[in-house]
Each structure stands twice: as C-alpha cells, then as structure tokens.
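Below is one structure, written out as structure tokens, with a few remarks after it.
Here we show just some of the chains, and they stay where they sit in the whole.
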Amino acid sequence: MKQIGFIGLGIMGRPMAKNLLKAGYPLVVYNRSRPPMEELIGLGASGSTSPKDVAARTEVVITMVPDSPDVEAVVLGPNGVLEGARSGMILIDMSTISPQVSRRIAKAAAEKGVKALDAPVSGGDKGAIEGTLSIMVGGEPEVFEECLPIFQVLGTKVVHVGGHGMGQTVKLCNQVIGPLTLLAVCEGLLLGARAGADLDRLIEAVSGGAARSWMLENIGPKILDRDFQPGFMIKLMQKDLRLALGLADELKLPLPATSLLHELFRSVEAGGEGESGIQALVKGLERLANFEVRRGVGSNSSP
Amino acid sequence: MKQIGFIGLGIMGRPMAKNLLKAGYPLVVYNRSRPPMEELIGLGASGSTSPKDVAARTEVVITMVPDSPDVEAVVLGPNGVLEGARSGMILIDMSTISPQVSRRIAKAAAEKGVKALDAPVSGGDKGAIEGTLSIMVGGEPEVFEECLPIFQVLGTKVVHVGGHGMGQTVKLCNQVIGPLTLLAVCEGLLLGARAGADLDRLIEAVSGGAARSWMLENIGPKILDRDFQPGFMIKLMQKDLRLALGLADELKLPLPATSLLHELFRSVEAGGEGESGIQALVKGLERLANFEVRRGVGSNSSP
C-alpha cells in the first residue's frame, strides 16, 4: 500500500484522512494548527513539520485546503510540497479551486517530475465521514488508474472527467447546478407556503415527478424545520460561485440565473448568516417577500 | 365499478381514458373533434354529444382540457357538465388551471350538489400512457378516498394535498420547481461545454451528489443529443408559468428566478420554438452566449 501524505485536516480533510487510516494506508499528516494533527496521530498517523516534509516522506500527497491561494502556498510556496517532492511522486489536490490555478500547479509539478491530479469532491462532511463522496478527477488517465484504489476509499462515485483542471471545471459546474436546484426548491416552497399549501404534502407530491431532486428531498424538509445548521456553508458556496462566475467571465459566457443566485446568497450574508447552511438561501427570498416559509402555516387556508 | 365520463381526449386525455377502459371502467367519452372519440369508441367506450350528456349518464366526470377558460366552458357553459349533473355526482378536473377558477368551479358545483376535486397531474404523455402520473388532489378527504381507485389506475403517486384549489396550487409549485431545476442543469451544462468538459462524464459525475435531479438525469442527455422533441411543450409550460406568476402577483410574492425563467423561455419562443420540448430552454441561454452546447465539442481542450 502506498505511503500517503495528507495536508489540510479541516471539516472535510479530517474524516477523509481517518478513512484512509482505517483502510490501512500508512499516513503522514500536516495541518497549520496543531490539534487536528494530534487527533490523527492518536489514531496511528505520523505527524509532520511542513508540506515539504510530508512530500519528502510519501509517494502520494493529498491536499485539502480552502482556496486557490492556499493550494498555491502549500504546493508552490517555501517549504511547500514541490520543495520536498521526488520525481514520480503523485500530487492529488482535492480542494475546490480555480481550474486555471489547477493547471498552473500541474505544470509546475510536471517540471519536478511530479504527476498531478485535481480531484475535488462533492457530498459535504457527511460524505467525507461516510466515505460516500462524489469525486471528479482531472489529469492523465494512467495516474487516475493508479490512484483509483485511494479514491474508492473516500468516495462511491469516482469519475475521470478529463485532463488537468477538468476536475475543477466539472466541480464548478456542479456548484452551479446544485444551488440553482436549491433556488428552484426555495421559490416553489415559498409559493406553496404563501398560497397556504401543506408543505410536507407538497414535497411528497412534487418528488413523485419530473421536478424531483436531491435538494427537494433532502434540503426541502430542513427548510420546513427551519434547520439552518450548515452541511455546507453559504460563505464557502459563495467562494465557489465566485470561481464559477470568474471562469464564465473569462469565457465570455453569460450565466444570468447563477448571477441572480449569487446576489440572493449575498442577501443572506448581509443578514449575518454567511455561516449558515446553503438552505438559508430561502431567507434571501423571504426577506424580499416579507414572509416566512413555515411548515403548516395556514395549511388549510386559501389565499 | 363506477360509470366514468371523460371529457377532453388530447395528448394526455386519450391515453388516460384508455387506461381506465383497460382497468374495466365503463366509460362515456366526449371530445370537441370527432376522431379521438372514434378511437376510444373502437376500444369499447360509449360516445356522447355534449358535456351535459356525459354528466347525465355517469357518476364521475373527469375533465382534461387545456386552460381555465376551457374548463369553465365545459363545466359551467351551456350544455356543460353542471347542466346534466345530478346531485351526488363527482367532478374531477385534471387540467392545470388557475387555483381561483378551480375554487369557483367547486363552489358552482356544490350549489348543484356536485362534489368537485381538482387533480392536476405531472409526468407528461409518457406518464399518461404508462399510468405512472403524479397526481396532486385538492378537495374533501372523503371524496378523495372515494376516487382513489380511479386515480391509482392513472398514476403511481397520488397525494391529497388540501382543500379545493390546493391541487392546482401544488401543481403550480411543481411547475415552478421543475423548469427552474432544468435551468440549473442548462447553466451548468453550458459552463461545462464552454470550458471544454466532456458533458457525458459531467452528467455522470454530478448525478452522484447533491446536484442530482430528474431533469439532470433525464433531460440532460436529451440536450446533449440536441433532441428537442416535446415531452412537454414550452408554450404549455409558459401558460403554467403565467398562472404561477399571476398567483404570486395576487399574493404579493416576488419570485425573481421564476420571472427570469419566464423571460428565457420567451426568448426561445421568439426564436420560433414554442412547440419544442422544455429542454429547448437551453437555446435561450445559447442565444445569449452565442455558443451551442454540444456533446464532446472540444472535450479535451482548455479554455
């Protein structure tokens, strides 16, 4: 089994690293703050002093950090992965970042003989904990094949979607489709609520047909419960939408609904709820409507 | 088994009537034009000369016609259902119409001792043919229970969602959620296509996670195939969106994404494709983008 290095032990990275340990992979971990590293060491991982040190001691390095500049710092910066890497090492960046930065990193890696994959994930902390992530991978097919056993520990849907940066591109498309689908659910629930429908029955009925979606079935009920605990935080979604709209801007591609969505999330942020789950999107619409969606409110009344 | 009258033998009504016949219900049918009526008569139904005549000869009358004024004409007009109805008859309107008109009809029916249900459906001609429609029913619970066996011949998901008009209200919510979900899919595919992604892989990968929807899995591939054959026509969807936005207007409820969607569909209509399937929504965005989504176009290229 390959020696794996894991850099970035946050809400996503920690459970992913644990799953690799559980699957038997020898693991060297690094995190900017100490406590999550201690936790993993307690479970059998080996600690480390820098990304460079991680790279020097492993065959495959996985990075899972917040944004493009973080990946750049950790990989290209001083004491970064590429300083410690030997030729033949594989770098798997599982963060969600700009496709362009991803391609730049792959290029810099190649100059050191390091093979890179971009492999962003979807499925939230729940998917990370349960090992049921969806993983979209960009890079060379042979490198993908070589790493497939690792990916299969972390996720249940692993798809090689193209060359360098394409994992990121597909992830950004995912981040356009997902929250726009949620927006669909929010406007429908709002109309139902305002017109006095029983919203549980509405979700049940609508889920039977062509308007069915994961968001409707899984996030719809959370909205009825006024449960805004984050599975995925609005501020992180906004970061991803910024990347997606930035990519669209470069490509001269108008995405009017995605833009509107970005503005509506901003309304929720303006209300101080950037750290709520993305289902709080409904609050942007509610603010505009001066009305709140509530389970059963007026469920038998007519408008 | 109850004697059923069926008024409106169009793309949806004809297969629904056939399924009732097949299930053994004695059927009296009426349609403005003759040929579809002949077809049903050939299968064992009894023909009729007017909605009034249908009502006079049956215990349950189902109407399945295009829009609010059509239901009003067929039920409330001269030689209409209410002229022929006896007290105790049940009227099931399965058309998609305004919730207000639906309530007005229920009231007029009640004055004649006729019990009304509004029971619009979702699932398209495919669902009508296969008997797998989703049916959203508004009206009295006892009347719903009494008609349940009939509904179960026509659909697989039958939900009683509230009082008179609530079936229509929930259907309109469905018509907001469905095409907005399609809009989500369209913007995501467009971004992927423009950025050079392999769109089949994109759909496969995205379907594995939180962005999954019926639209992505069933309509996404049609978009890649440039198959714009109508399952459900844009001009009919626009009619439903007009009803939904009209309801929202009365309720003083802003629905910004639904409005944007209505404008984008109008762009497709402006291009002369109002009779294409709703998946032609992508053409509104394509026109704006001066770019066409195509399977595999530039699937290995970088932006």
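A and B are the chain letters, set down in written order, and residue numbers restart from 1 in every chain.
Going forward, a contact is a pair of C-beta atoms (placed from the backbone, for glycine too) under 8 Å apart; a residue touches a chain by one contact, two chains touch by 3 or more.
As the structure is a computational prediction, the values presented were derived from the model and not from experiment.
Chemist: Beyond the 2 copies placed here, what is the full number of copies in the complex?
Modeler: This structure file describes a complex of 4 copies of one sequence.
Everything below uses one rule, namely that only the chains that are shown with their structure count from here on.
Chemist: List the centre-to-centre spacing of chain A and chain B in whole Å, with centres computed as mean CA coordinates.
Modeler: Result: the chain centres lie 36 Å from each other.
Chemist: Which of the residues in chain A come into contact with chain B in the complex?
Modeler: Answer in residue numbers: 99, 103, 122-124, 127, 133-134, 136, 156-157, 159-163, 165-166, 169-170, 172-178, 180-181, 183-185, 187-192, 194-198, 201-202, 204-216, 218, 232, 244, 247-248, 250-258, 260-261, 264, 285, 288-289, 291, 299-300, 302-303.
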